[in-house]
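The other protein chains are all here in position, but one chain of the complex has been omitted.
The letters A, B and C name the chains in turn, as written, and every chain counts its residues from 1.
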Amino acid sequence: MVTVLPERDREAEARAAALERQLAEVQREIAVHRPRAEKDGAEADVLRALEARAAELREALMQMPIAWNAVALARHPQRPKAQEFLAALIDDFTELHGDRLFRDDPAIAAGVGWCEGRPVVAIAPYKGKDTRENIAHNFGMPYPEGYRKALRVMKLAEKFGYPVLSIVDTPAAFPGDAAEERGQAEAIARNIQEMTRLRTPILVVITGEGGSGGALAIAVGDVVLMLENAIYTVIPPEGCAAILWRDATRAREAAAALRLTAADLAALEIVDEIVPEPRGGAHMDPDRAFATVRDALRRHLTALDAIPIDDLVRRRYDKYRRMGYYEERP
Amino acid sequence: MVTVLPERDREAEARAAALERQLAEVQREIAVHRPRAEKDGAEADVLRALEARAAELREALMQMPIAWNAVALARHPQRPKAQEFLAALIDDFTELHGDRLFRDDPAIAAGVGWCEGRPVVAIAPYKGKDTRENIAHNFGMPYPEGYRKALRVMKLAEKFGYPVLSIVDTPAAFPGDAAEERGQAEAIARNIQEMTRLRTPILVVITGEGGSGGALAIAVGDVVLMLENAIYTVIPPEGCAAILWRDATRAREAAAALRLTAADLAALEIVDEIVPEPRGGAHMDPDRAFATVRDALRRHLTALDAIPIDDLVRRRYDKYRRMGYYEERP
Amino acid sequence: MLNWLRRPKYGSIERRDTPAGLWTKCPKCGALITTKELERNLKVCPKCGFHHRLTAEERLAVTLDENSFEETDAHLISGDPLRFEGYPEKLAEAHEKSGNPDAAIVGFGTIEGYRTAIGALDFPFMGGSMGSVVGEKITRIAERAVEAHLPLVVFSASGGARMQEGALSLMQLAKTSAAIARLHDARLPYLSVMCDPTTGGVTASFAFLGDVILAEPGALIGFAGRRVIEQTIRRKLPDNFQAAEFCLEHGLIDMVVPRPELRATLARLLRFFGAPRVAATPPIATAGPAEATSTAVTATAGSEDV
Partner (left out) sequence: MLNWLRRPKYGSIERRDTPAGLWTKCPKCGALITTKELERNLKVCPKCGFHHRLTAEERLAVTLDENSFEETDAHLISGDPLRFEGYPEKLAEAHEKSGNPDAAIVGFGTIEGYRTAIGALDFPFMGGSMGSVVGEKITRIAERAVEAHLPLVVFSASGGARMQEGALSLMQLAKTSAAIARLHDARLPYLSVMCDPTTGGVTASFAFLGDVILAEPGALIGFAGRRVIEQTIRRKLPDNFQAAEFCLEHGLIDMVVPRPELRATLARLLRFFGAPRVAATPPIATAGPAEATSTAVTATAGSEDV
């Protein structure tokens, strides 16, 4: 069982809030000056100065140690997608399709290939690079059939004793009526349960958004890695803010309260290791990000090799068994 | 491996065909005389005589040892339905619903209860007693979700080591587009495979129609009983006639050719035991039919109790392994 | 809060006479029913069959045999691992309101004489939300069931995971599901009963992992909330969406059982699945013209108020 997290850096949060207020002020001024500058060139230098100031403030904000920065980076449109990690980490990938029951879910990919010279079964939700692709992949939000496909290939991994590699980047399980009708909850519960006792190693890498039960349904593992700027949360900060303050715009505060960063999750012993990202985030140098993950995977794959399967499954149980924080009255 | 079946009793078939021709002739005459008799009472005695003759011929036809009689009895609207056998054989039945994936299929019931003092898991396709009920139960033709529900409860039986009792009376798996889309073939294949290795005793009673793969999907067992006038066939006689002679009305001949009676199936070693029916068919005295089945089940349940589970599963494999007839050239 | 089974402190369950003249208005049909009559009817509206929600204590009281409940793990209480603003206050308030230290009560008891491990979530306590304490209690009672070689019955009523414990509450899905897996591996029966409402993280873990899944009529059962779904699909959902009957039709649960039949149904299933029978005693509370006498089930531990 973990101990209580250290206090949030409320001073930093306050400074960030102040910077934000300044930024908002500058942006308001820009809004005032831009039409004039565009109209007759007047005050063009004022506008330039304001824009420089805004950029400065944004940069300063990004340097602050606050949770929202991770949220922004985890959701950054240029952030490498799970499918890019998959392509970089898995050689000779063959995608397998379908749950053998109802439908092939394009929001989640599953298949077989080689990782660091070992045969592995891989799972990854797909997000799109543009609107069209995003719609095709349902914004990386799986239906029950996506989770059932994932479980099917995990069972294949178990049959052959191959490790499962799950690359996690999903905002949530799809909240739709058809998903509910086909047992979204059942599918997630089933996956979670089967993953706690799957008789083969499971490695999880949270690369972007780890969105609640929809993420956990592919994120129970012997080793859970998390990229430095990825997030993992029981509820999106917007939803949390809406519930707490009936104001979804206070998501920054909620993000801080939820303790959803890699550092927090490691302190809570939910994540086993933080994978550092290139300065400015994984999208600044994707290849380096891939290489760092690859190095970590190599290390863990080798370590897991040495553990007899009965021990591995017992350890996995014990690991999740310990999670939580409560007090016992005498 | 079985030997070749004895020759069909073609003489009986020829006599039956002759009786049928006579019956058709008498019916034609009845059709001529009836309007006259109804109009002015003329020839009323002639009509009575013809009708008596028709009844006589029908009775004689029913006494013939021909396959079509079994087809007629197996499909007889008054024949006890699988749900009636279930109610008579299982005490304290609790129906369980749903495949936990898509839908609860009303064409097939599954649940738990007690048979001869033992906890058992029971499966039975439901046919209706009238058109409304028939539509509600889809004429006893399951969708994939029906087979998946059946498999789910069979796995429950396996978990607890309770015998499975499957009561089989289904014309076919439902041949519909939605059934195909949801993997009718996969569902049947999966059930058949899992039943060949389910680690608990399986008892099957074919009470009415055993229609091809749709029946086999709930009919692989350690003991397969078959009621005297039930049928079990790879294709309905009408379909067979349509393929062989492009004439579905020649179903009687096809029924004879398909060797679909209990006696044939026992001779082919596909059925382990024939359960005798009351004279004229199970519907003439349903309670006696139920009692006879119950006696047979008691006997087999006791016998299966004595077999260690590993042996049981091996025997089951060997039993199906032997099925078929082929020759080996040196 | 309803008071016929209110317990003054957690760890014991008590039934009291209702002051005459108290009325409850049915939220479904609008009928005014005397609170006493409603209680006698297990809080099912005698006019329209609407199932009023029960607290965890009430649930155990109407389900278990008299004097059979032995509470376990009553001493677990929530901390504030995230230092989440306002959480300690919310916990105190919920405790005040419900009389419980958290949103689950677990222990052992008998149903029509069949001995079982049992748990019930308490919706009045922060919406029955699952934080570390609920997760730990469900996990422990599952492990205790394995140890004692007994079945497990869990009544769920929950809005989901408890936000204020962040990812730790999410991990309770894994912890409880793993413990239920051990129960399955030990070939012990697990009966899950979904009461109104059972949503979010609880559905996505132990509630949907039963050998048999029962639900009360009209209970709301689903993963995502109606509002979120309506926003996503930009359509109004039908009234019966995510109702127990809807789930039954969609093959997700085994049966919908009206409350007056639930105890007998559970007993029948426990008998079928081989629960040991220790004694045949009457239930604590039954439908019908029962005398509202003062009876109590005393817990084995944790009867000290906090």
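Everything below uses one rule, namely that a contact is a pair of C-beta atoms (placed from the backbone, for glycine too) under 8 Å apart; a residue touches a chain by one contact, two chains touch by 3 or more.
Predicted model, so just to flag it, every value in this text is computed and none were measured.
Chemist: Can you pull out the displayed chains that the omitted chain is in contact with?
Modeler: Touch partners of the hidden chain, whole complex considered, are A, B.
Chemist: Taking the full complex into account, find the residue in A:7, A:40, A:59 or A:92 that is in contact with the omitted chain.
Modeler: The one listed residue touching the chain not shown is A:92.
Chemist: For the chain that got dropped from the picture, name the residues of chain A it touches.
Modeler: 92, 94-105, 112-114, 119, 145, 149, 156, 159-161
Chemist: Which residues does chain B use to touch the chain missing from this display?
Modeler: For chain B, the residues touching the absent chain are 2-5, 7-8, 173-177, 179-186, 188-190, 192-197, 212-213, 216-217, 220, 232-235, 240, 243-244, 257-260, 264-265, 268, 270, 317, 320-321, 323-330.
To be clear about the criterion, only the chains that are shown with their structure count from here on.
Chemist: Taking each chain's centre as the mean position of its Cα atoms, how many Å separate chain A from chain B?
Modeler: One centre to the other, that is 55 Å.
Chemist: Using mean C-alpha positions as chain centres, tell me how far chain A is from chain C in Å, no decimals.
Modeler: A distance of 33 Å separates the two centres.
Chemist: Tell me, which residues of chain B touch at least two other chains?
Modeler: Residues 100-102 of chain B touch two or more partner chains.
Chemist: Got the chain C residues that touch at least 2 other chains?
Modeler: 208, 250-252
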